[in-house]
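Here the complex is missing one protein chain, while the rest keep their positions.
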Amino acid sequence: MSYIKKRPFLLFLLPGFLIYTLFVVYPIVAAASISFFRWNGIGPKTFVGLDNYIELFTSSELMSQFSNALLNSLKIFVLTVLIVIPVQIVSAYLIHNEVKGYKFFRAAVFSPQFISTPVVVFIFTLLLDANVGLFNKVLEWVGLGEYVRPWLGIPEYGIYIVWLMVSWSGMGVGMIFFLGAMKMISKESLEAGYLEGAGFWRRLFSIILPQIKVTILNMVLISYIVSMTIFDFSFILGGVSGGIDHNVDVMALMFYRIAFGESNNPLGGNISENAMGLGSTVACVLFLLIFFISMFQIWLTYRRREEGA
Amino acid sequence: MLKWKSLMAVLAIAALFIAGCSQNDGGASSPSGGSDPSAGSSGEKVTLKVWGDLANQAVLEEPFKKINEAFMAKHPNIKIDYDFAQNDDSLNVALQANSLPDAFFVQGNKSTKMKEMAKAGQIIPLDEYFTDADKSRFPEEAINYTLVDGKMYCSIPSFFDYAMVYYNKDIFAKYGLNVPKTLDEFVKTADTLLSHGVTPIAVGGNGDFDRYWPIQELAPGFINEDMIALYEGKPINEARMTELFDTYRAFAEKGYYGKDFIAMDGKAAQLAFTSGKTAMIFDGTWSNSIYTGTSLNIGRFAMPGKDGVRYAQEGMNNFTTYAVAATSKHPKEAAEYVKFLSSLEAAQILEDANGHVPIVKDIKPKDEIVSEFSAFDKIGKNIYHAFSAAATEKSKPQDLLLTDILPKLMTKKITGAEATQLLQQELAKK
Partner (left out) sequence: MNATEKRKSASAAAVLLWIYSCFTVFVLGYLLYNSFREKGDLLTNTLGKPKSLSFRAYVDLFAEQKFHLYFLNSLLILAATLLIVVALSSMVAYALGRYKFKFKNALQAYFLLGLMFPASLGVLPLFLLMKDLHLLNSYASVILVLSAGISMPVLLLTDFFAKMPGEIYESAVLDGASEWKTFYRIMFPLASPVVFSICIVMSVQIWNQFFMPLIFLQSDEKKTVPLIVMKYTSNLMLSMDKAMAASVVATLPILILFMIFSEKILDGVASGAVKG
C-alpha cells in the first residue's frame, strides 16, 4: 500500500489508462496485425509477413497515389497553420477582450462546427455551383460576369476548396481552445502590460502569445493529425477516387479506397482479394507517418519549454 | 458550479443504469444471430432479425413497413424485427464477427461479395424453398442474378434499373423537336439545340460514375456482342469498340455537354437540368423522384442505337434481394420471408410506393412514367459489369474504363483507337 502512497499519480492514471488501453489501443494493435495477412475481409486469412508493405512501396501506381495524397494532406496542414491558426488566435484575443459584439462573434464563428459534413458540402454547392451558385450570381450583379466559373470542379482549385470547407467548419475549435488558454493567464501579467502602456497588439505579442505557446504548438500538432486523417469532405466532393486526377485525394481517403473502395460503388464492383490486408498496411504506414512527425513536434515543444521555463 | 456537476453526475449514473437495464430487454434486441432460441419451429412464436439498406432508408421505410405487416399477417407465428442497420461497414463487421442477422440484403451478382459470402459458407442456398412455379414468373437474367455455382443464394429481383435520357418537354417543343428514334436522329436533335445556343445534355464530367452514364447508354447499340464475349472470355472486335469510344469522345468534342462540364459533378449536372439550363440529361431510373418533384415538364426515353433499337441495360434492383445467414437459428422461417420478398404481393407494394421498372409482367405499373420507362425494345448488357466479368486480380478493365479511358476521351487526350489499345493491353494482363 505504501508503494502506492508514495506514488499517488498511479491512482490518477489507472482508470483512464485501463479504459483507453482496452477500447483504443487493443483494437489498434489487433487491426494492425491484419497488415501481415492477405485477406479480402470475408474468407480465410493467409499469413504473408511483410509482403503487403513491399507491395505498397514497390508498386508505382500505389506510390504515385500515395505521394499525391500525402502532398494534398500536407497542403491542408500548411495552409491551416499559416492562415487558420493566426486567425483563431486573433479572434480569441478579440473575444477575450470582450470587444463589442463578442458574444455574437463567439457563436457565429463556432456554429459551422455543428453542421454535418454532407450539409456543409451542400451549402458550398449552393454557393459555388456553376449554374445555381450564389457567388456566381453576385459576380454577375456587380458586373464581374466574366469571372464566373464552376468553382467546385476546377481540378487545380479542388484541394483549396476542401481546405476552405475544413477551415470554415473547424474555425471555432481552435478559437475556443485559445480562448480557454487565454483565460488561464493570470490577470497580473495582463495588468502589468496595461500599466506599461502597451497597446492592444503589443499585449498580444509580448504577453499573451508566450504564455499560450504550448497551446499553439498543440494546435499545430492537432492540425497535422487532422489533415492526415480527414476524410469526409474529399469523399463527398470527389468520390472514392478523389476527383479528377485525384485532385482532392487525401491520406485517409486513399486508405478507405484500398480497404473498402472497390466494392462500394453504385454498380457493384468486385472486392479486391487483399482489400483488408493492404488496407491495414496503408493504415499502419499512415499511422507511422503521423506518429513520428508528432513525436518530433512534441519533442520540439517540450524542449523549448524546459529552456524557456 | 458544484450543483451543476452533481446534475451531470446524476445524469451519467442514470444513463449507465438505463444502459444496463436495456440489455435485459430479451429476445427482440438480442445481438448475436438474432432470433429467440427457445421457440421451436413447430409453430411457436419466432422472431426474425432482418437488416435493411441504410443508404436507401428514405425511400424504403414506408413500403417495407407494409411489406413486413403483410408477411406477418400471413405468418402469425413469425415476428419480423426489421432495422435499417446495414451499410458496408456494419455488414463487414457482422461478417467478420459472425454476428449476422437472420436475413439481410445483398447485391446479387452485381458484385463479387455475394459469391465470396457463399463460398465462405456464410449464407445458405435457397433452392429448396423456391418451387418451379415461384421461379417461372421471372426471366432468366433475374434468376441468374441469384446463382452462385448453380445454386440460388438470394431472393429473385422483381425490378431493374437502367440509364436513359430525361428531357425537358418545353424546350423540345420550343424548337419543334421530337423524341429521337435512332442514333442519327439523336445527333441531329443535339445539333439543332446547339445551333440555337441551348446546351443539349447535362453530364457531370467530374465524377467517375457521372461521366460514365453516356457510355453505358451507348454501349449496347455498338458492342452488345462484344460484351457478351467478355463474359465468356472471348476476344472483342476492335473496330466496334473504337467506334463506341469515338462516338463518346465526339459528343464531348462537339460541345453537347456545355462549356464547363469537366468541372461539374453529378449533382451539379442535375441542378443544371432542373434549373432549365440544359435540354436533356443522362441519368438513371433511380433518380426519377428527383425530377418528378420539380415543376418541369419532363419526358423520358431510352437511348436508341444506330438501328433504331431502344436499349435498356442490365442492372437488377437490389431492394428486394435478400439472403439468409448460415448462423440463423430459424433458416426455414427466414427463407420464407426472403421468398415473400420475391412474391407479387411484396413487389406490388414497392411498385405502388416508388414506381420502379418491373421485369415481371404481372406487376401493375404505378403510373404512366413507369410505362415510359418500360418503353424499350431490348435489354442490352451493362458495360461496367461486362468489363468486371473479365477482370482478374492483375487486370481491371472496369477501373481502367472509369478512371483512365473515359476522362481522357472526354478531355480529348486520346482517340477511340488509342482507347481500344489501352483496353486490349489491360485485358492481356491476365
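A and B are the chain letters, set down in written order, and residue numbers restart from 1 in every chain.
The rule is short, and it goes like this: a contact is a pair of C-beta atoms (placed from the backbone, for glycine too) under 8 Å apart; a residue touches a chain by one contact, two chains touch by 3 or more.
Here the structure is a predicted model, which means the values were calculated and not measured.
Using the whole complex, pick out the displayed chains that touch the missing one.
Checking the complete complex, the chain left out touches A, B.
Using the touch definition up top, pick the residue from A:Val119, A:Ala192 or A:Leu300 that touches the left-out chain.
In the full complex, the listed residue that touches the missing chain is A:Val119.
Taking the entire complex into account, which one of B:Ser90, B:Asn144 or B:Asn237 touches the absent chain?
Of these options, the touching residue for the absent chain is B:Ser90.
Specify the residue from the set A:Leu134, A:Ala192 or A:Leu300 that touches the hidden chain.
Selected residue, touching the omitted chain: A:Leu134.
Just one of B:Asn144, B:Ser275 or B:Gln424 touches the chain that is missing; which is it?
From the options B:Asn144, B:Ser275 or B:Gln424, the contact with the absent chain belongs to B:Ser275.
In the complete complex, the non-displayed chain touches which residues of chain A?
Per the touch rule, chain A residues meeting the hidden chain are 7-13, 15-17, 19-20, 22-28, 30-32, 34, 90-91, 94, 97, 99-101, 103-116, 118-119, 122-123, 126-127, 132, 134, 137, 168, 173, 176-177, 179-181, 183-184, 186-188, 194, 199-201, 214-215, 218, 221-222, 225, 229, 231, 252, 255-256, 259-260, 279-280, 283, 286-287, 290-291, 294-295, 298, 302.
When the complex is taken as a whole, what residues of chain B touch the one chain not shown?
1, 8-9, 11-12, 15-16, 18-20, 22-23, 28-32, 51, 54-59, 81, 83-85, 87, 89-90, 92-93, 96-97, 99, 267, 270-271, 274-276, 287, 289-290, 293-296
One rule holds in what follows: only the chains that are shown with their structure count from here on.
Per the centroid of Cα atoms for each chain, what is the distance between chain A and chain B, given in Å?
Whole-Å distance between the two chain centres: 34.
For the complex, give me every residue of chain A touching chain B.
40-44, 125, 129-132, 149-150, 152-155, 237-241, 243-245, 260, 262-273
What residues of chain B sit close enough to touch chain A in their complex?
Interface residues on the chain B side: 88-89, 92, 95-96, 107, 110-113, 116-117, 119-120, 122, 205-209, 260, 262-265, 267-268, 271-272, 275, 277, 315, 382, 384-385, 388, 391, 393, 398-399, 402-403, 407.
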